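One protein chain omitted, others in place.
Chain lettering (A, B and C) follows the sequence in which the chains are written, and residue indices restart at 1 in each chain.
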Amino acid sequence: MTTSKVASMRDAVRDLVRDGDTVAIEGFTHLISFAAGHEIIRQRKRELTLARLTPDLVYDQMIAAGVARKLIFSWLGNPGVGGLGAIRRRVEGELPDQPLELEEYSHFGMVGRYTAGAMNLPFFPLRSYFETDLPVANPLIRPIASPYGDGTIYAVPPLRPDVTIVHAQRASAGGDTQVWGLLGCQKEAAFAAERVIVVVEELVDEAVIRADPNRTIIPGLIVDAVVVEPWGAHPSYVQGVYDRDNRFYLDWDPITRDEATTQAWLREWVYELDGRAAYLEKLGAERLASLRPSGSAPSGSVDYGAYR
Amino acid sequence: MTTSKVASMRDAVRDLVRDGDTVAIEGFTHLISFAAGHEIIRQRKRELTLARLTPDLVYDQMIAAGVARKLIFSWLGNPGVGGLGAIRRRVEGELPDQPLELEEYSHFGMVGRYTAGAMNLPFFPLRSYFETDLPVANPLIRPIASPYGDGTIYAVPPLRPDVTIVHAQRASAGGDTQVWGLLGCQKEAAFAAERVIVVVEELVDEAVIRADPNRTIIPGLIVDAVVVEPWGAHPSYVQGVYDRDNRFYLDWDPITRDEATTQAWLREWVYELDGRAAYLEKLGAERLASLRPSGSAPSGSVDYGAYR
Amino acid sequence: MMSGEMTFSKSEMMIVAAARALAGRQVCFVGVGLPNIAVNLAKRTVAPELELVYEAGVFGARPARLPLSIGDPTIVTGATAVVSMVELFGYYLQRGLIDVGFLGAAQIDRFGNINTTVIGDYAHPKTRLPGSGGACEIAINAREVFVIMRQSRRSFVDAIDFRTSPGNLGGAEQAERIRREGGWLGRGPSVVVTDLGIYRFDEGGEMRLESLHPGATLDAVRETIGWEVAIAADLAATPPPSGEELRLIREELDPDGVYTK
Partner (left out) sequence: MMSGEMTFSKSEMMIVAAARALAGRQVCFVGVGLPNIAVNLAKRTVAPELELVYEAGVFGARPARLPLSIGDPTIVTGATAVVSMVELFGYYLQRGLIDVGFLGAAQIDRFGNINTTVIGDYAHPKTRLPGSGGACEIAINAREVFVIMRQSRRSFVDAIDFRTSPGNLGGAEQAERIRREGGWLGRGPSVVVTDLGIYRFDEGGEMRLESLHPGATLDAVRETIGWEVAIAADLAATPPPSGEELRLIREELDPDGVYTK
């Protein structure tokens, strides 16, 4: 019954990501759509504002490739490993012809921004930022007095991406999307957005989604394209499907320390490949196989009951 | 490892519900703890403030029994059937020696109040109440200006019940609680509360909970007592376990229209019974059996993966 | 009531007319009572793609039977998504994803302002009604609002006793200005379906009778409205329920006649 929204990554990025857009590729350590990031690089999108709690390797790569003019974030690093050299060089002024504007929050501030966007609120109130320099560095973090006379807290403004891109375990062709494991703030980032691209490990029949409606995080209603791209989150991970490729995170540290090695990596692993299939082939089946979970851990099934 | 919090309904209500408390028995049409409501009546608790989006039959019964001095709510009725006579008589002044104070919101206002309580926020902002008489009737609904100069919306204050009571499909002895089907605002009402009583259809091993952590709505951390009371939500329902007993909702309409019949019902079905087991016996096995779902509708199992 | 060879009740005509008004809509917020049966009829007739949203937290319900209440387990089993109420009201309704909010009312005025709170004084009410529930936020945030209710002098009144849900306020000009300045997503009430006819709103934001149901008369309309109601120059006659519409109501949706008596 529902119209299929299944598209190739190439078509989805071409049609839905536009120069100058605010783009959020969300996923907190889990389900990061590197596949979409690489396609945005290949299509040489420009002047993007990139939003993400933890820019991670994917934004380091995108920013090295010159797609962005601005970054909205709350934690800038290679989690558990080190720094993000491409971003740092631009922020620290090493590449004055490639400036990068920063707009900085805390994690809850970023989450609150998406939530305000998702709820169509003019602001999100929170008990952060007291006695810190963050509201000085970012004047969009503003005090707000309680209308009940019990003090002043802070507010952050809504974040409404032009496009939010999330990776998920599964979706129907209509875009109804389910995730298990870490949920991050993908739901909020998707509801906040004007357009949504969902990238999935597996396309499933609508009946699979409808069998467990509590697991749906995004309804097809707000989804513009469903891209089927197994391993599309590599080197990040997909709960139950593959582990984080920690070797890649470690390898990235020396690569990103130098602009030339970073650009060489982009040529070899992004520009010279025509899509995700070529990337996976280049990684090799053995590398991928080593990332499978050590065993299964089934959730078990619950009964919703038939009521006729 | 974890200490068991399993208690009888009698002990849980005796120890955790105190005269003068603000009590929220939450559950939006689904999972309403009638068992707890009846025990509160039997123990003749007094001067309670009762909070709930939809007071429903359970609060009509409790208010008829004289446990409450005040009601905080957003919709007052017998859903799909009619009115709540006991509450209405007290509000309309028919029983001047039994006044009932009202504090009234909309659904989103009530949900926002619990959410502000759960998040320890001094207020929750929302786009409701514009150009209505509700802020006039309830001066706790207050305008709040956006700190971004884009207009004024409304705020509601946090609601922090002394006790929240929820019914659920299952919990561990430590109080980790899982629900499927309608979630209402039980999570928010529980996190907002000082004390939490969870009533369950089934006590399960902690391993059952840990097999599907995304389904947990309340962690044992905030739970004070776990009461095992199958059918404890009758005549409301438990997804996958039993249906709403619509006959009871229809029957309540004539009962509640008259104070004498209401009090007679309370005597017969609450005061003269010593607990839920007696109530179920009086209802009869046939009545209960007729409420089972017409078939099963399994969610299916997902794989979280083992990562060693 | 008779129409050709078929008999049907005023309630059946009202439900059918309300269902037909949903043609072409995508996402509908389903209220308790008459809206519930009208929307479920629309899904089986003019709007098979209609996504049903229930305030209890359900998006994309596929009820296998007519839900007995807005929280019936049949709206959960087989739905697309079941979410907490903070998400349903925040991420769906307030976000602007609802095309049509469907409301009932105890009192309505010529501008479609609605009272479901009290008859009489708020502090000392003559009749205490259910209150807002989600109606106040539906009226503000749904793209358009349909109202379904039976006509009477007590319900179609010149001045409502309490404004629970805003309609066109004091008229279209004022309402449009306030909605624009306040950033409302909703454009207010668009249709009122009664047991006698179908009303839409004119340039001034006032209800105007656009279609008269079979068997209803202008006299009956005027007798049951507390102001001098506007009548469209090109007043239409509502087509009677089809055999299939009646069959669906009587056999599938409401075999016990709860809504259609």
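The definition used in the following text is that a residue touches a chain if its C-beta (ideal position, glycine included) is under 8 Å from a C-beta of that chain, and two chains touch if they have at least 3 such contacts.
Here the structure is a predicted model, which is why all the values come from computation and not from measurement.
Taking the full assembly into account, the omitted chain touches A, B.
Within the set A:A36, A:L76 or A:V228, the residue that contacts the chain not displayed is A:L76.
Screening B:I209, B:V228, B:L266 or B:L291 against the full complex identifies B:I209 as the residue touching the chain left out.
The residue from B:N120, B:T152, B:T261 or B:S290 that touches the chain not shown here is B:N120. Of the candidate positions B:H30, B:R88, B:H107 or B:K187, contact with the hidden chain is made by B:K187.
Remark: the residues of chain A touching the chain excluded from display are 28-30, 53-54, 73-77, 79-80, 83, 87-88, 91-93, 104-108, 111-112, 115, 126-134, 136-137, 150-152, 180-185, 187-188, 237, 239-240, 243-244, 246, 249, 293, 297.
Seen across the whole complex, the unshown chain contacts chain B at 1-2, 118-122, 176, 187-188, 191, 209-211, 213-214, 216, 219-222, 304-308.
The definition used in the following text is that only the chains that are shown with their structure count from here on.
The most central chain, judged by the distance from its Cα centroid to the centroid of all protein Cα atoms shown, is B.
Look at the CA centroids: the one farthest from the centroid of chain B belongs to A. For the pair chain A and chain B, the distance between C-alpha centroids works out to 37 Å. Residue positions 126-127, 150-151, 180-181, 183, 239-240, 243, 293, 297 of chain B are each in touch with at least two other chains. Counting partner chains per residue, chain C has residues 58, 72-73, 76-78, 82-83, 90, 94, 141, 183 touching two or more of them.
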